[in-house]
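Mind having a look at this structure? Questions to follow.
The complex appears here without one of its protein chains, the remainder shown in place.
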Amino acid sequence: MLDRLIGAPAKAVEGNGHSADASGLILSVNDLATKKITAWQAVQLARDQKRPHALDIIERVFDRFQELHGDRGFRDDPAIVTGIGELDGRPVVVVGQQKGSSTEENIERNFGMPFPEGYRKAMRMYRLAAKFHLPLVTLVDTPGAYPGPEAEERGQAEAIAKSIETMTTLPTPIVAIILGEGGSGGALALGVGDVVLAMQNAIYSVISPEGAAAILFRSAGEAERAANALRLSAPELLSMGIVDGLIPEPEGGAHLDHDATGRNIKAALVAQLDRLARVPVGDLLTNRYERFRAIGSIVEPALDGSPPKAEPWWKRALRIRP
Amino acid sequence: MLDRLIGAPAKAVEGNGHSADASGLILSVNDLATKKITAWQAVQLARDQKRPHALDIIERVFDRFQELHGDRGFRDDPAIVTGIGELDGRPVVVVGQQKGSSTEENIERNFGMPFPEGYRKAMRMYRLAAKFHLPLVTLVDTPGAYPGPEAEERGQAEAIAKSIETMTTLPTPIVAIILGEGGSGGALALGVGDVVLAMQNAIYSVISPEGAAAILFRSAGEAERAANALRLSAPELLSMGIVDGLIPEPEGGAHLDHDATGRNIKAALVAQLDRLARVPVGDLLTNRYERFRAIGSIVEPALDGSPPKAEPWWKRALRIRP
Amino acid sequence: MPFARGRKEFPSHLWTQCPTCGEMLFNKQLVRNLNVCLKCDHHFKLGARERLELIADKGSFLEIDRELSSGDPLGFVDSTPYPARILAAQTKSGEKDAIVCGTATVGGVPSVLAVMDFDFIGGSMGSVVGEKITRAAERALADRRALIVVSASGGARMQEGTLALMQMAKIIGALARLGEAGLPFVSVLTDPTTGGVLASFASLGDVILAEPDALVGFSGARVTAGTIGEKLPKGFQRSEFVLAHGFIDQVVPRSQLKERLAFLLGALRPAARDLRWSL
Partner (left out) sequence: MPFARGRKEFPSHLWTQCPTCGEMLFNKQLVRNLNVCLKCDHHFKLGARERLELIADKGSFLEIDRELSSGDPLGFVDSTPYPARILAAQTKSGEKDAIVCGTATVGGVPSVLAVMDFDFIGGSMGSVVGEKITRAAERALADRRALIVVSASGGARMQEGTLALMQMAKIIGALARLGEAGLPFVSVLTDPTTGGVLASFASLGDVILAEPDALVGFSGARVTAGTIGEKLPKGFQRSEFVLAHGFIDQVVPRSQLKERLAFLLGALRPAARDLRWSL
């Protein structure tokens, strides 16, 4: 038996071929200047109410941003902000999850937990980007999709699934940034990019540490233990190939200096979009597919004793016959 | 000045090139065997509760019909029924507005007045038809889209507009049949076809006679007068080129013999779909565009004194410069 | 100006009363303020020509299809024969029908503009409006220009019966082709945009802007209220309400409309050639 870890560390980062090294990104865990924080510290930082949220970043990164509203079907969801901004003079479509910076704003923004109509608004903007050949930038920052009964009734699961589907085949460059909290499927609905970056202190997880603790350890108090086990911090994500690079945060965390954070994000975006603009859309889609295709950890015995080669799916598909 | 009546009678009917003459269709008002009924009689017949409704027709025309439900967004609207049926062994997507045959069923079906989610269900089925290269048959029978406040809130206008848009570019053959009452935009949302047929006693109007009477004559009691003025009966629609042919009804009206009505519809559908299946999809879409493009009555003075020629829009577009 | 005066002191050729706040507005000032109330920002209706002046870059507007006018396909008579009704509207307005179309640049972006005029039989959409918007879309497609349509309409023109209804499909067909070619269409909703106009082109903008407090709905509020026999929610069918329900991108004060359009057209600016052929 061969333990073939598909999508192992360095490979995935270089594998998709688009990660810049000239834009200040952290591309290897070894490059982290300061010593790594604990998973639980990362959770606290990622959730800090003073952390810059989507609109704080948009304001600092884009010139002349115009917010566009509505899903054209039910409601304009304030937990997702969308619009067109100019990045160094080039129009870019922006879609971000928006948490509040105060209790009042958090209530208005539903604590950054989108309803299905939020994801449908996002999809509308994804399609707008594709129609007009504008690159798409997404900013992920949510505890998760809203789990309330109205959200269930209006198809939270369907909206997330369609959002992901729309991104996987969207014929325009996509850079996704995990800005703060990447909460499960509700985050992934904005998270399918040609390049996926994470802020240095962001987290991204299949379930909240509290949720995992409640199920696995029968106690929400064990959240810290769960956070560790889930390997949800940005450096861990980088080492697993889930994100392609980390955007450095100012000393002490992004909440201490929004402007510097914005500058770092802008540098990363400009560099990534410059690269992606040169990739023909067919190659873009192939690479995007292969990027996510390669993620996972499976053990597969070789039928003839030799280890199976890692190769593009279509080679496998054309070869295998029952 | 030249009174150029774009889309005049016979021209439009032959113009789109797809109308069968071998399937029992009435292609000219002169061919109407019995003497024409009045507009008001047509209104009464079209609305007769005993008239065969969509499911009555589907049952008689299609083998092995499977109803499919839901708009994938909000609700399954019982005022629109959709599914896949077999027509002489060939799978066909069917979308029809469904009135009730009793008061209870009418309440359940909202008297055949769809909500926005009904049109969104229809659109989903239109796309399904296109994706799998299945022809689409629509059955129009509604007093109109539901005008209630929830329908307004969920975007009745948007749903109708998108429905029409989806049909205009749908890359698969479409036959639309005005089965009974064709009530305004809510009917047109199912009414864009390569071939548009009407039952002999159907009506199709921009506004209900009662609505028109209330506005024009300040009295709903003048509905009969309005019905005449609106020229909404099937023979009028045929003579204006709005429908391409009439499907004959049994003596006295469709409500007297559902089976015979079903047979006539089936014959028409089989003949039309046979023809349309032979048209390359590019030509189909061009012809569908030109079919609706030609409808209207305008007066345009010729700039050089000679009458402007009727010609395809792209010739005009390539020629004219300011 | 803010002390009370009697009605006779405000001759109507000089003064207009704001229907929202009741303020008496001096007409010259009102016009200079783009027909927006100086006190409460109420947006008065704006004629097609004034709107064009507001949107198009100065001196860039070239009208097209000016001479199209309506036939009388149904021989329609209500209180007046339809041709007489048309003629009266033409005489009063100096326009041939309820829409003015032409080419222009907007913020430097080559565009086709189609602007409706509510004063012409309620901005109703008959064959002429249908044909002119369709031609405007076809022109935009042929010249690879952006399309802007400003709506102000009660809906389809019932004097043209089912032919008027069919204009919805005709226009949408042309818009769909425009969209397939990757050309932008911006829809601007003004007070009122209802019925078959909202249920067709007005709802299909890549971006949809609306003026503040404009009536935007499918069915007349009277019909809707009648349907449920009760009171409608506050702000029902007004721009801000429709925005909250997800059908409008932005509510834009008239003073910012030009700038907003210019930004959007700049961002969605059509490529010089059709990118579908560039792979």
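Per-chain numbering from 1; labels A, B and C assigned in written order.
Definition applied: a residue touches a chain if its C-beta (ideal position, glycine included) is under 8 Å from a C-beta of that chain, and two chains touch if they have at least 3 such contacts.
Quantities reported herein were computed from a predicted structural model and do not represent experimental measurements.
J.: Which of the visible chains would the unseen chain be in contact with across the whole complex?
T.: Touch partners of the hidden chain, whole complex considered, are A, B.
J.: Looking at the full complex, which residue from A:L230, A:A254 or A:A268 touches the chain that isn't shown here?
T.: A:L230
J.: For review purposes, identify every residue of chain B that touches the missing chain, sorted by number.
T.: Here the touching residues of chain B are 64, 66-77, 84, 86, 91, 117, 121, 128, 131-134, 280-282.
J.: Considering the entire assembly, which residues of chain A contact the chain that has been omitted?
T.: 3, 5-6, 145-149, 151-158, 160-162, 164-165, 168-169, 184-185, 188, 191-192, 204-207, 212, 215-217, 229-232, 237, 240, 242, 288-289, 292-293, 295-301, 313-314, 316-318, 320, 322
Methods note: only the chains that are shown with their structure count from here on.
J.: Select the chain whose centre, defined as the mean of its C-alpha atoms, is least distant from the mean of all protein C-alpha atoms.
T.: Central chain: C.
J.: Can you work out the whole-Å distance between the CA centroids of chain A and chain C?
T.: From the centre of chain A to the centre of chain C is 41 Å.
J.: Using Cα averages as centroids, what's the distance between chain A and chain B in whole Å?
T.: So the centroids are 46 Å from each other.
J.: What is the distance in Å between the mean C-alpha positions of chain B and chain C?
T.: About 28 Å separates the centre of chain B from that of chain C.
J.: Chain C: which residues touch two or more other chains?
T.: Each of 245-247 in chain C touches at least two other chains.
J.: Among all residues of chain A, which ones touch two or more of the remaining chains?
T.: Correct list: 72-74.
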